[in-house]
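One structure follows; several queries about it will come next.
For this depiction, one protein chain was excluded, whereas all remaining protein chains were kept in their positions.
Letters are used for the chains, namely A and B, taken in the order the chains are written, and counting of residues starts over at 1 for each.
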Amino acid sequence: MQTATQPHSHSHDHAGHDHAHHEPGFFSKYIFSTDHKIIGIQYGVSALIFLLFGFLLMLAMRYQLAYPGQPVPVVGSLLQKFLGDDLAKGGVMQADLYNSFGAMHGTIMVFLAIVPILFGAFGNYVTPLQIGAPDMAFPRLNMASFHAYFLGGVIMFASFFTPGGSARSGWTSYSPLASVTDLVNRFDGQTYWLIGMVFLITSSLLGSVNFIATIIQLRCRGMSWMRMPFFVWTQFITGFLLLLAFPPLEAAGIMQLMDNLFGSSFFLPAGLVVNGTALGVSGGGSPLLWQHLFWFLGHPEVYVLILPAIGIVAEVIANNTRKPLWGYKSMVYATMSVGFLSFIVWAHHMYLTGMGTKIATFFQTTTMMISIPSVIILTALFISLWGGSIRFNSASLFALSFLPMFGIGGLTGLPLGFNASDVYLHDSYYVIGHFHYVVAPGTMFAVFAGIYYWFPKISGRLMNETLGKIHWAGSLFFMNCVFAPMFIQGFKGMSRRMYDGGTTYFLGVDPTALSLNKMITMSAIALGLFQLPFIINFFYSIFAGKKVHSDNPWNATTMEWSTPTPPPHGNFTSEPVAYRGPYEYSVPGSKTDFTPQTQKP
Amino acid sequence: MSDHSSIDSSGHEAPGNDSHAQDIAGHINTYMWIFGSLLVGTVLTVLMYYVDFSSMAMTVAVALFIASIKAFLVAAYFMHLMSEKKLVYSVLLLAAFFFTGLMGLTLWGSFDLPTNSIHKTSYVP
Partner (left out) sequence: MEIPYTYKARPDTGLYNAKVGIWLFLASEIMLFGALFSAYILLRVSAPVGFWPETALAWPRGLLNIPIGTFNTAVLITSSVTVVMAWASLQMNKFNHFRIYMVITVLCAFAFLGIKSFEYNDKFSHYVVQTKSGKPVTGHIEVNGKHPRFWNFSDQWTLARLTAENVKEISVAVDPERDEHGHVKSHSNHAHENRTIATDDIQFLGSYTPATHPFFAVYFLITALHGLHVLGGALVLAYFAFPGAKMWKDNPQQFINRIEVGGLFWHFVDLVWIFLFPVVYLL
């Protein structure tokens, strides 16, 4: 493919056809594609579908919490038909079904929706473009990674229809609970969950090897480390988190699989009694071992969910304030510190497991330390806004509201990191409120910002601004209506595990905490309705959105905007060279208010 | 990619180059020595099993010491870590550090248990 000698082509419709020595068929183009852009889109579409599915699971749970014992409207009869009387008798959500939806909501949102959309979709599509690479370093590995992810997703989805339903021991699958949920049918939902997880972990490992190798090896000429866009840095650190934190969970997953299928006792203590009968296992295992191995992944995973989101926000903010990012280097070093520290904070999830004071103090200290670089990043982004002439388009509105939302999420985490206050708040709705502020209005807003921002590059068309702003306003308002009351419920001591919404526990004691349940549920439904403008906008804009008139509709500086739209196979029409840093906006003395990285000095 | 040739000239030498081949012949000698040492190491490890060290800790220390030497030989010579690029070292250093963290903190966590008797006396199930 000697495209290097061809002039820059603006014939968008034929961009991919310049080297027509092979016209790929449907399967090789969309299913077995090795092009990072197609794989990115595959990840994006699958992850958005899983996102919607995970959201609907939550809506059904929320209905049960607000109106315990009443049939779920609209889908109640379907639930009964597909899942049987045991789980959804008369369309009423039974305790087992609530548990199973809860476990799957967490699993689907974390492993099948948000990580794939941040790392798989945006990472795949944007990273090689931003570093001036023709593709990922290992295109076939990239394809295998997507296939493993998809297979894992299918297995997870199929587990709903196994006898007894899907996994229902929480997304954390604590042993021994996870190993004793179904003692008769050992090939139960939990087993499906574990097999699915092994596929998802394999996918993430292949992906992370690929990302790190790509960023190290395929940066174009002139793209030195400190000229990389911040988004690429976050992908790089995220890659390391996935690479080194996931294998212990894979090991743990296989151990639990052996506990379930072969009757071993990795995580089962001796003398375990379930429902009044002694469990016929040898025992001698350690339930805490599972928790250690799980949270060794679990905590870095939190940063996997948030770092790429911060990367997207940084891109959008720099572009829409027309200013360089304030403190780019500090942000980079802060990101590295976050990544490094995130490996040694995990046991703050386990303060209540009977930990000694010394080790609890250690983890409390590291947890407090990790909040410092996080605050540095957030502060740098806030200062970046100062004195900018901010453009308020949909992408930028989402990115701007990310900052306070993530701020609330982060700050409410501090009381959970102190072991004294965690003793009270642990396992309450406060925890749910805290981490949802980080990932729902936090990460999800960044995802939406990213979609509005890069949509023109991917499709060649702009998304509708009016619908986008309706989507933003509704999402911001109702996100807060959903999650802020959870802090109050948590302070009042409401446990996150109660499937009747706390009715039995709170009866006549504190009606306010209970009444908040209805408000949260209503807000969640409204939040769902406000996603409709986005869905309509998305499909409408693919086919009939306003066409972009240049390859760089946002007047951005980073390299993905110097490719044709959409980028052809091989991405760049001539070898790109980075002559300057990533955010040269409003350079004094320059004719335009942006200077692309590829512009010669 | 013809325009990259100027950058890439520092890459690998072509195979079959004479001085290169002599280098390799020298390596082969080393490989054979390592092979011998590894076999000796294996025999030593097994012999240690039949020696009665007074404590289990000593037995473990000796066995792991021999294993570490064997591992060092394989990694340093067969995997060419003696003369590897900085990037590889940094990746391995990260992995080694986090592995130590995982093992060390997990073990510490399982031994540092609450000792305060309040927990035992006032606990009412």
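By our rule, contacts are C-beta pairs under 8 Å (C-beta built on N, C-alpha and C of every residue); 3 or more make two chains touch, one makes a residue touch a chain.
On a predicted model such as this, the values are computed, not experimentally measured, just so you know.
The chain not shown here is touched by just one of A:Val75, A:Val209 or A:Ile542, and that residue is A:Val209. Among A:Met255, A:Met494 or A:Val548, only A:Met255 touches the chain that is left out of the view. For subunit A, the list of residues touching the undisplayed chain reads 1, 3-4, 133-135, 137-139, 141, 205, 208-210, 212-213, 216-218, 243-248, 250-252, 254-255, 258, 262-266, 270, 280-282, 284-286, 289, 293, 296, 570-572, 575.
Where subunit B meets the chain that is not shown, the touching residues are 1, 4, 7-8, 10-12, 14-16, 20-21, 24-25, 27-28, 31-32, 34-35, 38-39, 42-43, 45-46, 48-50, 52, 59-60, 63-64, 66-67, 70-71, 74-75, 78-79, 85, 87-88, 91-92, 94-96, 98-99, 102-103, 106-107, 110.
Following the convention adopted for this analysis, only the chains that are shown with their structure count from here on.
Averaging Cα coordinates per chain places subunit A and subunit B 34 Å apart.
Subunit B makes touch with subunit A in their complex at residues 1, 3, 7, 87, 94-95, 98, 101-102, 105-106, 108-115. The part of subunit A that touches subunit B in the complex is made up of residues 4, 216, 221, 240, 244-245, 248, 286, 288-289, 292-293, 296, 343-344, 347, 350, 354-359, 362, 575.
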